[in-house]
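Other chains of the complex are left out, but the ones given are in their true place.
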Amino acid sequence: MSPSQLPSVQREELFDTENANGVDSIDAEMARLGADGALTALCRSVAEMARAGSHSPKRVRVKFGCASVEVEWPAAGRPAYADPPATDQDVEVSEKLCAPLVGTFYRASEPGAPPYVEVGTIVEAGQQVGIVEAMKLMNAVTTDERARIVEILVKDGESVEYGQPLFVIEAIRPEGSS
Amino acid sequence: MTSVLVEPAERGQRPVFDTVLVANRGEIALRVVRSCQEMGIRTVVVYSTADSRSAAVLAADEAVRIGPAAPRQSYLYAPPIIEAARATGAQAVHPGYGFLSEDPDFAEICARNGLVFIGPEPSAMRQLGDKSTARKIMTDAGLPVLPGTIDPVGNVGDLVNAANKIGLPLIIKAAAGGGGNGMAVVRDWADLVPKFRSTRSVARSVFGDERVYIERYLENTRHIEVQILADQHGNVVALGERDCSVQRRHQKLIEESPAARISPEIVDRLRELAVLGAREVGYTGAGTFEFLVQGEEIAFIEVNSRIQVEHPVTEMLTGVDLVREQVLIAAGRELSLRQQDVRSNGAAIECRVNAEDPDNGFVPRPGELLEFLPPGGPGIRVDTSAYAGWRIPAEYDSLVAKVIAWAPDRERALARMNRALREFRISGERVRTTRDALRAIIADPVFQEARHTTSFLEPQGP
């Protein structure tokens, strides 16, 4: 990852230096540093990586437990009409399940059937949570990981765009991780 | 926000479409939105994630995101477009140019889904889209075509036979090709078979159709095209010619009308042939017949069954809004313009300001526009979807702005274009444009005296 990609830095990406499943031990290590020490370490890393790039970052977000710090810099000499962050990146926000294509969103397999999920439902990785119908084809909306449905953003039968957020979900990870 | 105006010209007439979906991007999407809004028609623009803040999206009444930047998953992909039309209540689809505009399958999908495709009938598009078929039909209609094979050349034996009859130089063209792709010029007998094989191979991989045909290649020709409009009631009108001889990589860079130093007799003949050809295939909508002209010799090349990039040249001369006419024709209206009503006034020229590096074979050089101040004032029209702060996407073609200059005569139109290009402030990090190359062409005595041909920018030939 290059420093210029910093705006989308996730905590896991920054500190998962050893293995993909090593989140627990890193967290534990961080905890041992104490809050102050951990924050210092975290921010120093971010600052160093930001300086390493040929461009200044536009936005840096550091999330740490319940605390987060976000700093946004003005685009150097950027005129009016600047593009907002591309939607390609928006739809990558891990906390939202988005429409895979343009169509009509349905919460149930057919009219009258019970909805796939309600707010609070805990779903397993790969479980269907809704349908987007396009050109008479039913496209399943599924989760990538075990998660809890926090919010349902679109009403049954509503038209949705490509990449439009449908659900807010919260991943449920093994104990010890957050 | 919807237009507060009822389209005045339609008052008391049965309504045209309530909503039109624009299945394109960039300046042509904005162009279509403009005409529709002037007609009191609601517009829906579909867009990929790379075009979220495009000027067309900003100007449209509604916009639907249909997919990621890759054209195959957005602008070339019918299902989300049809779905967007359904969801927004559109009754018709305007395909612009490029993408799905000349795809008869898409036109049929529209029809099957109860949508009016703003373009010719799929059958006409299918016939004209295949170069071999188009050659056959137009030959039957009495249009002159260059000596060549009517049927595709299937093997080396046929190739050599045909080539012997035609003579050198000749050009090998993919039947399914277009836009300057899938063609090779043969000047030396030794190149004949290798170029035949490589063109077939390219055609197979790019178009999924390996059929090629060969025809005489004319050097130092002028590329002249005729704009036509044809309604569903058998009326065909030729609106005038455009000279598109200034090309790079077989793609047009400058277009103008009238065609300078082409005799009125030839121009009249081209117009007649275009009308003849349009009647032969039962053409409807706006279309362009392309010809090569060398001295008194005329040869039909192909038909573009859609609106052209360079259509504003004709609009400036005639005052006719071609996109509006497309919409009216698709709605079943009879053409209000008859051939004898067509008036053409003065001279107009269009320059394509592309994000390309003229010093390096016109390779695309997109990026973020920091400075973008298009020209204005008398006789200048600019069609663009760019603005300062907008990032030209790398995924699509490199056209940034079309500058069109009108004046009472060609010399003043060129002077005006030179002024306009000079005034055009456009720059950005890593962005390079054709602006200065265009100015150099405009100032070139060869062009000023209209002694240019299609090989003007590529003196060695393609």
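Letters A and B mark the chains in the order given here, with residues in each chain numbered from 1 onward.
Assume a contact is a pair of C-beta atoms (placed from the backbone, for glycine too) under 8 Å apart; a residue touches a chain by one contact, two chains touch by 3 or more.
Since we're looking at a predicted model, the values are computed, not measured.
Peer 1: Quick one: what's the chain stoichiometry for the entire complex?
Peer 2: So, if we count every copy in the file rather than just the ones shown, we get A x2, B x2.
Here, only the chains that are shown with their structure count from here on.
Peer 1: Give, as an integer number of Å, the spacing between the C-alpha centres of subunit B and subunit A.
Peer 2: About 42 Å separates the centre of subunit A from that of subunit B.
Peer 1: Across the complex, what residues on subunit B touch subunit A?
Peer 2: 49-50, 52-53, 64-69, 74, 79-80, 82-84, 87-88, 370-371, 387-391
Peer 1: Taking the touch rule as given, give the residues of subunit A at its contact with subunit B in the complex, in rising order.
Peer 2: Its residues touching subunit B are 77-84, 86-88, 91, 101-104, 134-135, 137, 159, 161-164.
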